[in-house]
Structure formats: C-alpha cells, structure tokens
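Here the complex is missing a single protein chain, while all its other protein chains stay put.
Here the chain labels run A, B and C in written order, and each chain numbers its own residues starting at 1.
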Amino acid sequence: MSAPLVARVVLLGASGYAGLEFLRLARRHDGIAIVALASREAAGRPARELSPLLAAAPGAWDLPDIVTPEAALAGLADGTADTLVSALPHGALAELMKLEPAWLEGPRRIVDLSGDRRDGSLGFAYGLPEMNRTRLAGATRVANPGCYPTAATLAALPAVEAGLTAGPFTVTALSGVTGAGRKPALKTSFAELDGGAAFYQVGSSHAHVVEMERNLTRSGADTTPRVAFAPQLVPMSRGILATVTAPLSRPMSDADLRDLYAARYRDEPFVTLLPPGEWPATHAVRGTNMVTVSVTAVHGGTTLMAVTAIDNLVKGAAGQAVQNLNLMTGHPEAAGLSEISPW
Amino acid sequence: MSAPLVARVVLLGASGYAGLEFLRLARRHDGIAIVALASREAAGRPARELSPLLAAAPGAWDLPDIVTPEAALAGLADGTADTLVSALPHGALAELMKLEPAWLEGPRRIVDLSGDRRDGSLGFAYGLPEMNRTRLAGATRVANPGCYPTAATLAALPAVEAGLTAGPFTVTALSGVTGAGRKPALKTSFAELDGGAAFYQVGSSHAHVVEMERNLTRSGADTTPRVAFAPQLVPMSRGILATVTAPLSRPMSDADLRDLYAARYRDEPFVTLLPPGEWPATHAVRGTNMVTVSVTAVHGGTTLMAVTAIDNLVKGAAGQAVQNLNLMTGHPEAAGLSEISPW
Amino acid sequence: MSAPLVARVVLLGASGYAGLEFLRLARRHDGIAIVALASREAAGRPARELSPLLAAAPGAWDLPDIVTPEAALAGLADGTADTLVSALPHGALAELMKLEPAWLEGPRRIVDLSGDRRDGSLGFAYGLPEMNRTRLAGATRVANPGCYPTAATLAALPAVEAGLTAGPFTVTALSGVTGAGRKPALKTSFAELDGGAAFYQVGSSHAHVVEMERNLTRSGADTTPRVAFAPQLVPMSRGILATVTAPLSRPMSDADLRDLYAARYRDEPFVTLLPPGEWPATHAVRGTNMVTVSVTAVHGGTTLMAVTAIDNLVKGAAGQAVQNLNLMTGHPEAAGLSEISPW
Partner (left out) sequence: MSAPLVARVVLLGASGYAGLEFLRLARRHDGIAIVALASREAAGRPARELSPLLAAAPGAWDLPDIVTPEAALAGLADGTADTLVSALPHGALAELMKLEPAWLEGPRRIVDLSGDRRDGSLGFAYGLPEMNRTRLAGATRVANPGCYPTAATLAALPAVEAGLTAGPFTVTALSGVTGAGRKPALKTSFAELDGGAAFYQVGSSHAHVVEMERNLTRSGADTTPRVAFAPQLVPMSRGILATVTAPLSRPMSDADLRDLYAARYRDEPFVTLLPPGEWPATHAVRGTNMVTVSVTAVHGGTTLMAVTAIDNLVKGAAGQAVQNLNLMTGHPEAAGLSEISPW
C-alpha cells in the first residue's frame, strides 16, 4: 500500500478568518503541507504576525513567510505546490486568474472557499460532502459551500431527498461576527456591535439564497424551490444557528421525522441528530466541524421545522475545506479534524 | 378640567428586571407614585440596594424601602394605594391572592405582567394597545403581554386584520438574557453564556405560543391559527428580534404590503415602519418603548415575511405596562415614556 | 437678572464618540445651541446618520446637517456661532488653524478636547474643575483633560494638595474600547477584542503621562513628580478604573485618609467618596459625569492607594466639556448633566 498523498498547498487569503482557521487545521494534518501562504496586505511578514492567536500557537513558526498572491501562484506554475486553497473574497480569485489563465489548466487540485464556482461552472464540484460525496471523491476542483447554505441545507436535506418537501423554504439564521470577514468596519467594531443584534438583507437579496435554492432542489425535480432568508448578526465571534421551515407533502409526526433524519445521518461523521428535547447550541460545536440538528413537525404535522448549529469558520468554511481535501486526496474524511479550535 | 389622575402604585416583584425597569419609568412619570415596592428576598432593605444601576440613578433614594408582598398588598386594602402592578413570575400573584382574595374585588386597577391572565380570565383585558386600545381605555384589570408575543404580533397584525393571512404562522426570535429573569442560573452566567447562542423549546412547547395564537386570530374567525416557534438565547442583555412568516391569501408585492403596514401603523406612537432596505436592530430601540418593523413579500409574493425589534424590558414588559396605565388612567399614551433607558 | 447666556456652538469631530456624546448632552442643555456640526468623512449627510444610536434618540432630527470643518469654522468667522468645541484628534485643530489663524484671535470661547493645549500654551486653562475651578470661571479657552488623567488626578488630588505625597506615582488603569476612538481597526474589532484584555504602552511612553505629572505637582513645588503608567484595554465599551499609589510623607490610617478625602470632596457635585468596604465600579458611573473614589493606606500606612471609576466619554470627555462650558458661561456647574447616557 502506498504512503498517503500529501497535498502541497498554496493558501490564498491567509490573513482572513477562514484562512487562519485553515492554517490551524493544516498544522495537525499529516496530509497537508503548506508550501506558500499569501496575503496582499501582509506580504513580507512572518506567518506569526497574521494573528496574535496564531503567534501563541505552538508550531506557528514552521510556516513559510507570507508572500503576495502572485508569488504564491508561481509555486503552482513551477510544480512546487500541487493544490490551491483560496480563501479570497468573492471575485478575487477570478481577477487573479485573468493575469495567468494557463495555470488553471494543469492537473492541480483547487478548493475555492468563495461563492464564485458554487454554480458548478468551470467544472467545479459542490463541496458539501453530506450531499455530494460521490462527486467529491477524487475531484480536482471543488467549490466550498457558504456558511449559511451549509447550516440550512443540512437542516432540510433528509426531507428534500425523501420527497417530503419541495419548498418553498423559509430560512432564518443568526451568525457570529467572523462571518462578516476580518476587514475592520464600523459595524463590526466592538463598541458598535456589543450588546445588540440586527437583521440585514432580509428577503432574497443575500448572495447565499441562490446557493440554498440549488441545494434544496430534489434530484430530478423540474423546478427550483424558492428560499426566503432572514439573516441576523449577533454579538459573538463564531457560530451559526439556522431554522428552516417548509410545508410537508404529507403530515408527519415528530417521531417519523426523527426516524427519517436518524437514518439519513446515521453514517455521517460530522452530523449529530440531538435527542428529543435537546436543541442546537453554538457552544457545543464551537471550533469543531460538527453540525447538530433537531427536527420537529409543526402546524399539526404539516410543516417541517429543522434547526441546526455549526461553527461558521469550521464546518462553514475551513473545516469543510479540509473535509473536501480529504475526499479529493483519498484520506479518511475526518483526518485532521479532531482538534477543537482553541481560538 | 380636573388635574390628571395619579396612580398610587404598589409594585410587586421589584427586584426583577421588569420591576426595576418599571421603577425607572415611574420616576419620570407625573401620573405614577410608587407607594410601596415589594420583593420577598430584598424586604427590609432600601430601594437603592435592588440594583447597582438603580443606586447610581438620581432620585433613587426617594423610593420607599422594600417590603414583603404581603405588607405591600396591605396598602391596597387600606386605601393607601389604588393600583397594583405585579412583575411577579407566572403563578405567583395567584398564590398571593389565595391568602387574601377579598382585595381583588375592589375598584382598584391591576396590571399583571405575568402570563396568568392573558387569556382574559377574571375580566382582564389584554394589554397590547396597538391591537386592543379601545378595551384598554379606562380598563381596571390589564394583562400585560409577553415579550415574544408583542414582537411577533406587531409583525403580523396588519396582514391578519386585513384578512391577508390566517396562518399557519412561523415565528423565530432571538432574545437577550434579561428575558430569562434575574435569578442567578448557570446557563445565564457570564462564563457559560458569553460567546454562544442556543435554541430552546423549539416547536410549540413555549408558554408564549398560545398567546401568539390568540393574538393572530382575526376578529370573527372560526378557528385559531397555529403558531410554530423557535426561540433563541443570544449573548446580550436586552432586545428581541422576531421574524414572522405566513402564507398570503393572495399574492402581494413588497410595495402593497408596505402600503398596508404604513397605513395601519401611521398613527401608532410606538411603531416605526422602516424605509425599504433598512432592517430592525435592537440597538436602535434599546431602552425605548419603540417597535421597528420591516415587511416583505417572499416566495414570489405568496408569503408574508415581517421582522421586528423591541426592547424586551420596555415594550416587552415595563414600558408597555406604563403605556397601559396611561390608557387606564386617561393620561396621554406616551406619557413618561420618552426617556431612553440608561441601563 | 438677565437671561442665561446661550453658547452657540460649532462642534468639530462630531462623528467620534466624544463628539456624539457632546451632542447627546447638548440636546438637554438650555444653554447650548448646536449651530454647526462637522465631520470630514460625514459631511453632507444628516446628523442622524452619525450613529444608529443617535438616529434612535428623540430630537436627533433637529440637528443641522453635517458640514466640513472648514465650513463649520466659517460660522465662527461670521458671528453665527460664538463657541468652538473641538473633539478632533490630537494635532488636527492646529492643522486647521494654520489655514485661518485669524479667527482664533476673536473673543470666542474654545473648548479643545484634544491633548494639544493641556500644557497651557496659547492661554488655555486646564479644564479639570475640581482642581482648577477658579481659573475656569469665565475663561475663554479651555483645554479639556484626558480621560486617564481625569481618573488618576482625582484619585490623588486631596493627598497631593495636603502635602501628603510628592510622588513618585504609579498609575494602573483599564479602559473600555471607546477610549481608542471610533476609527475601525483590527485590534478594536469585536472578533479580535472580545474575551481578552491587553496591556499597551507600559512605562512612561503614553501621551497622558506628562499630563498626569503636571496635575500631580503640588502648587509651589520645585519639581515635577514622576508618573509610571500601565494602561490596559478590556472588552467593554465604556468606563475607566484607575489605581494610583504613592509613598506618603508620614504614616496615615485609613480613617485619616478618608477624612481628608471626605473634606476635600464634600462640595464637589460630581465626586462621590464611597463608604468603607465599597469600591468603584464602572457600571455605577456609566453614562454619567460622576467620579467614584475609594482610598486606603497600605504598606502599614506608608503608601497611598486610591482607586476611581469614571465614564471615559462623559467625565473623561464630553461631560467634562459641558461642565467647563457651564463655568465659562456662568451656568450652574451641573446644568445639562443629569441625564444618564442611554448609549
């Protein structure tokens, strides 16, 4: 049996929260070697200066110095690296690709954490393993899901797959502030955010709505269901709570729904269906790649109500990227994902 | 014209958050005189010891010393006071009444902040002025609404009254931790709560579900609509965000819904319909009796989605109690409610 | 008796925390009229857009629209305004003055909240009323003290004035994050700051050290005492706790020190000496112009240890500016300062 493959990774967007979380996970993963890490604003500085938290972590100094994105991509061109993980904002990787389109043609692996390729364009597979595992095994290009779509899709997936609901779906969710990125802004400053919660982009204007609509379409269905979304920002650093409701095609009992979910998620390493009377809490998944789910039939059994909790930076971003890399490279799916984030 | 009536108030439950907030408001109200304030655990101590915040407030020392509930009720029996405001937990006032049922028969005014009489039993009017103002004018017994029902009802009321929806309703809401009361508990301690959010009592088990179902029943309707509820606790002290969705009986545009809501709430002193593209935030209503509302038609115009923000201790408790007292005693409805809470 | 003078104020730096707090106080002050308010980045927008908190405050819409600093200063030149309150960062007002030095020569009043003139240059009086009230009455130019120097000076002042200590002084203090200003920065973002506290500029490099050394020099003393300072940033929005220690020239008992402090502060409207066994807390002064003080003799009576709490934006900035304006214009010193900040 051959030695397990080690992905030699170029990381773009290393100074953002998802990038930092990917670095944390990579340190504990035998199958991931960070060959280059890039951040335009931090180029030229040692990796430990990316974050005071990283500075405190043992082993941080083994990372290479930060370079520009262009310099990092050169490592892909010359074969030093074989895998690109991009934690850049939406659109930024496409901009870089314009500079050097050739490199994308090689056999290298790409995991893109932005929303750019979640529509499957350019041959990207959608990286939600619980929904799409078969296509992800051995894939070379993966679009990592958004944080809200991960939480919402896993809340409704068993019912959708079983044909119990075709929407329309209502999704309400709250998120910790790292979901808004690491770039300083007044609305995410401590003094403005602390002590208050706020809605934003209520309705269907949020960029994640289309992604949720795709995910909640049953295989073979003629039409895409509608999703309405009410996201909320709350004063905490990490975590998402999501509620999904949708009409059921036939009345269900709580027990029926639970049985369905239990069977569907029995073998999923990162999904936990909570016992009756327990409900998801972000603290219980903080720093992990876990999803906790509770499901109930409401409105006299005519409506699905399913709730989930995830850590937006792990299962909602960097942890799921590692899970996808594991599938792409043949590692056990949970490899490198057992540490709870100390941040 | 006669001088405005001054309610001579006995306050029960003075050491809880709603009780403290009522004291804050009463200090600025010419028509409310605190004759006695009661807290079993704090009896015998000066009012300023109820809270370090109260201690810092100018005028706190003009309040009478804290007494037992029984002693405070005696003031009603002997005519010293004419109004009872109870901020006791659910069931506690009924227990006290067993001891001395006679006094309840007099002509005195009662505002009960607990959930005990929100079903209208014993002749209590339901104290949501925006829905029930006519019955509250001059009423002698008022059941003050729950915090979640206030936020949810005002989100859906215009659509219900206009016959645009008869449910079923889905309500998701997050609340700051003062909604859980002031009694110390592990789950509301700083170290356990900070940094995390959690669902609780998802489905229809929360005590507020029945109250919401009553409120969202259209006048004259044969049946009561069903409400499903997903409440969430978040790490902040005050504030509620609520989302209400329900099928519309005919497709509506955002503009149509907004026009309906604008007309319905035009003359409401405490309800603000936000401009398109703005969404409720708890910071903007913190410490006030205001409700902010946004409404949109989702799922291709077939579903109502309305969101609101309130301060759970003001419009959700003590501020609404003052608003009700104003209606009961003939004061302007907004009297004593202009100060933003400094706490 | 003539009607009280109304200061017609131009406010520079309206979009910062001190500027916003000054606006809050001015709204409740009969002797302050805001004639113009300036913020370079917010020029052209209505005042309510300065802050979501301001937007929620009744009366916010009565404020004039925001203009550039240059436009606002023009109002001083043409006599529309007679008072300049500058909440600009250090050095910024001096830069503006270079553009139009003439206007500074008029009879107008200036209160500068920056550190530029706390050394008394250009004829500015130092605006700590408890130390310098005589010079402030009727003054035309006042340099408003820094937040840390206010907290530290009032901790030691009675002992210094009584000749009980000539230093050296050690000051440790913690501050809420509004003390770092409102400009977004990574270190004051919610996700980076929440849950942690940090030292900064320990020793004598902080800009406030020189100001403290001046303040703690006894009148007539030949030399200026040394101050060492250890400031700390903690995860809260407002408030300062300060500890000052210094050797006593002769051993004192706790009771002796308390008597001295009680006598010294007896007539100070904004200083409260706490009873033995109670210690300053920021919550008890939050949103107020109050200073709470406790004092004890430690090291066998040979060392003064005095601790204080203030709100850095009120007594440490805008509230003290109003207190100074009251002295400058002949209003009662506490005029307009009774409201507790709702923010």
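By our rule, contacts are C-beta pairs under 8 Å (C-beta built on N, C-alpha and C of every residue); 3 or more make two chains touch, one makes a residue touch a chain.
Given the structure is predicted, the values throughout are model-derived calculations rather than measurements.
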Omitted-chain contact residue, chosen from A:Ala137, A:Leu260 or A:Ile340: A:Ile340
Selected from C:Leu241, C:Val271 or C:Ala318 as touching the chain missing from the view: C:Leu241
Hidden partner interface residues of subunit B, rising order: 17, 52, 176-178, 182, 184-186, 188-195, 235-237
Interface with the undisplayed chain - residues on subunit A: 52-53, 55-58, 194-195, 281, 283-288, 290, 338-342
Those residues of subunit C which, in the complete complex, touch the missing chain: 167-168, 170, 172, 174, 176, 192, 194-204, 226, 228, 230, 232, 234-239, 241, 243, 245, 254, 279-283, 286, 294, 296, 298-300, 302-303, 305, 307, 309
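The definition used in the following text is that only the chains that are shown with their structure count from here on.
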Where subunit B and subunit C are represented by their mean Cα positions, the distance between them in whole Å: 38
Whole-Å gap separating subunit A and subunit C, where each centre is the average of the chain's CA atoms: 46
Multi-chain contact residues (two or more partners), subunit C: 52, 194-195
